[in-house]
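The structure under discussion appears below in the form of structure tokens.
Take a look at chain A:
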Amino acid sequence: MNGASALLPAVLALPLIGAILVMLLPKDEDGLARGVAMGVSLLTFGLSLAILVPYDINPSHGSMQLVFDKEWIPGLGAHFKVGVDGISLLLILLTTFLTPIILLSARTSITSKVREFCAIMLILEVGMLGAFMALDMFLFYVFWEIMLIPMYLLIGIWGGQRRIYASIKFVIYTMLGSLLMLVAIFYLYAQYGAVTGEYTLDLMSLDKLVLPHNVQVYCFLAFALAFAIKVPLFPLHTWLPDAHVQAPTAGSVILAGVLLKFGVYGFLRFAMPLFPYGAAQMAPYIAYLAVAGIVYGAFVAFAQSDVKKLVAYSSVSHLGFCMIGLFALNSQGIEGSIYAMISHGLTTSGLFLAIGVVYERRHTREMSEYGGLWRQMPVFAALFLICMLGSVGLPGLSGFVGEFLTIFGTFIADKSFPVGWDHFLPHPMLLAAAATTGVIFGAVYLLYMFQKMMFGELKEQNKGLQDLSWREIGVFTPLVIGIFVLGLYPKPIIKVMNPAVDQFIRSYKEKLAEPDGPAHIKGLPAPGTEVPTAEAPSEAGDTPPNEAVAPNPAHGEPGHID
Partner candidate 1 sequence: MEKTSKLLFLIPLLPLAGAFLNLFVWRVLSPSTGRLRQSDKLTHYTAILSVLAAFVLSCYLIGGPLWEQFNVWRKLGEGKPEIMGGLHQSVWTWIEVGSLKINLAFRLDTLSAVMLLVITGIGTLIHIYSVGYMHGEKRYPAYFGYLNLFTGMMLILVLGDSLPVMFIGWEGVGLCSYLLIGFYFDEDKNANAGRKAFIANRVGDFAFLLGICLLFYATKSVNFADLQSAASISALKDTFVGGERMAFMIGLLFFIGACGKSAQIPLYVWLPDAMAGPTPVSALIHAATMVTAGVYMIARMSFLYAHSTTAMAIVAGIGALTALFAAIMAFAQTDLKKVLAYSTVSQLGFMFVGVGIGAYTAGVFHLITHAFFKAGLFLAAGSVMHAMSGSGDITKMGGLRKLLPRTHISFLVYCLAIAGIVPFAGFFSKDEILAGAFGAHAEGWAPLYGKFLWAVLSVAALGTAFYMFRLYFLVFSGENRADAETKSHIHESPYSMTIPLLILAAFATVIGLIGLPHLQGVHLPTILHDWLAPSLVNFERPSLLDAKGLPSVGEGHASDAMTLGLMGVALVVGMVGIAAAYALYGRGPSAKVAKMCETELGGEVHRVVYNKFYVDELYEASILAPFRATARFLYEVVDRFLIDGIIVNGSAYIIDVLSRLARWFQNGQVQRYLVGVVIGGALIFYFASSPKLGFKYEQKAGNLVEFRPDVGEGMDAKGALIEFDFDLDGEPDHSASFVPGQDMIVPYSFGGEGSYKVTMTMTDSVFKKKYKVTRTVHVKGPDTGREGGAQ
Partner candidate 2 sequence: MTSAFYDLTVSHFLILAAALFMIGVAGVLLRRNAIIVMMSIELMLNAANITILAFSRGFAGEHRAAFQGQTFALIVIAIAAAEAAVGLAIVVTVFRSRRHSDIDRLTLLKN
Partner candidate 3 sequence: MNQVVVRWLWVSIAAALVVFFVAAPGLALAAEHSAQAEVSAHTFKNSKAVAFLFWFLAAGTLGGSIFVITRRNMVTAVMGMVATFFAIAGLFLMLYASFLAVMQVLVYAGAIMVLFVFVIMILNRPEDEPWAIHGLLGKGMAAIGLLYLFKRLASILWQVKDTHGLVVEKAQLAADVVLNHADPGVAAGTKELITRSYQFGSVEGVGYTLFSNYLFPFEAVSIVLLVAVVGAIAIARPLHKEAEMADQEAP
């Protein structure tokens, strides 16, 4: 297994080496820089596909595979531990799939400082892949921050007029959330150390810790804030339109394509498994915010005149679906949410690339400037139509499967999880109905945008626009093929994520069943409340329960924590 387990760090290291390589190139060799970056990203995509070879589709034991674990900071107990399971594998593939496309599309839109651009994109890819793979809380947090800097530079350097404002807002928004998360991480770290005496940040062991119920709620909220900002959940979304409008096309695509997925992934990987009781308690509130996000995003998108802002708000609406699917807490809902993430990655990237194509030609984002482009650029119109329909959720295309499953999951939600749902909401069905209205509004504003851009008579200034070049068609075709394949034949994707989701739900239910009380390891009674042994009570009295270190049974005995 050793050979295969080195695969993940290789996938991680490749873009890093690529980035360094690009930076070493001579200053004005733009073409070379693009070529190298493109090569490296394609190589990384190939390598990530190679992960599938040793990856066992339906693993019997725990879900993490290809785990690579090396001591990183011994003092802190932080390991460079990476591993992949059904969920993160798909998201890794999405990332490595999108990056070459973005690099290819950035040929005409990014002309200044090309070398730096390629390097930044590759470093961003490293950050994203690392965060998806990380199984160590600290490692995850480090990669989570690594992602931030390139994105900030992307918006800051190549952005539009108010790019500084947008990039600062983006960074501070995300930073604010993630700091609270860091606090929660280290609280967890301390509690685990106190209970088991062994201080480690590895996710697998922290997962075994069950905190008292009220603490779980607070920790969950700390994590939830960090990820809700990233999702973006309804009230915390105002950074997204600014970031998208000011970001260059490449920045927008990677932001919408992958970065938004971290919010939902974070909930799925960290917030919910670690604090199930908190998640169950907060499920109704977050579900409400998600539905509000869907409807609100759709309404506000309709009121936009700037097409990029419209698509940005559409992302808020689509990811609302993901969130509500997640908090349906049943297999259909969660798999629907993951599927919707992947399809959103494809369709919204397609939309942003389309806007990029048009922006490169006319350098304006106002919809009223365009009109009648269908007759002028038929090939572009066809591809743009498919991406738009995928985003609207036309059955047969990728959008529908995700949306259908999330709505379906929410609809039958109360049957699977008693905790948290029934005592608050009138009924998940009404919530699902409210979310489904998003399907109508989605059609309203996307068709409105499509008509404003494509139909109507051709304006004077749009007369000269020439249709897509072969390069641009090359950019769109993988996305379009992906949208069709994901729409008609979702079986392999669902088969890959099934075991991971079942594992998630099983461990979630187990931990939910744990009794309230001081922090303890799943299954083991809380330390200090050991069976009162024969020694004189007075002596036991003086060791306060929390400090008493539970005798760590010798190696091999049940309950031994290595």
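Just so it is clear, a residue touches a chain if its C-beta (ideal position, glycine included) is under 8 Å from a C-beta of that chain, and two chains touch if they have at least 3 such contacts; residues count from 1.
For anyone wondering why these and not others, all candidates are chains of the complex that A comes from, given by their letters.
Just so we're clear, the structure is a prediction, and the values are computed from it rather than from any experiment.
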Study note, to complete from the structure: Here the complex member from 1, 2 or 3 that touches chain A is candidate 1
Check your understanding: In the complex formed with candidate 1, which residues of chain A make contact?
Key -> 169, 173, 235, 238, 296, 299-300, 302-304, 330-332, 335-336, 372, 374-375, 378-379, 382, 389, 394-396, 400-401, 404-405, 407-408, 411-412, 415, 429, 432-433, 436-437, 439-440, 443-444, 447-448, 451, 454-457, 488-491, 494, 498
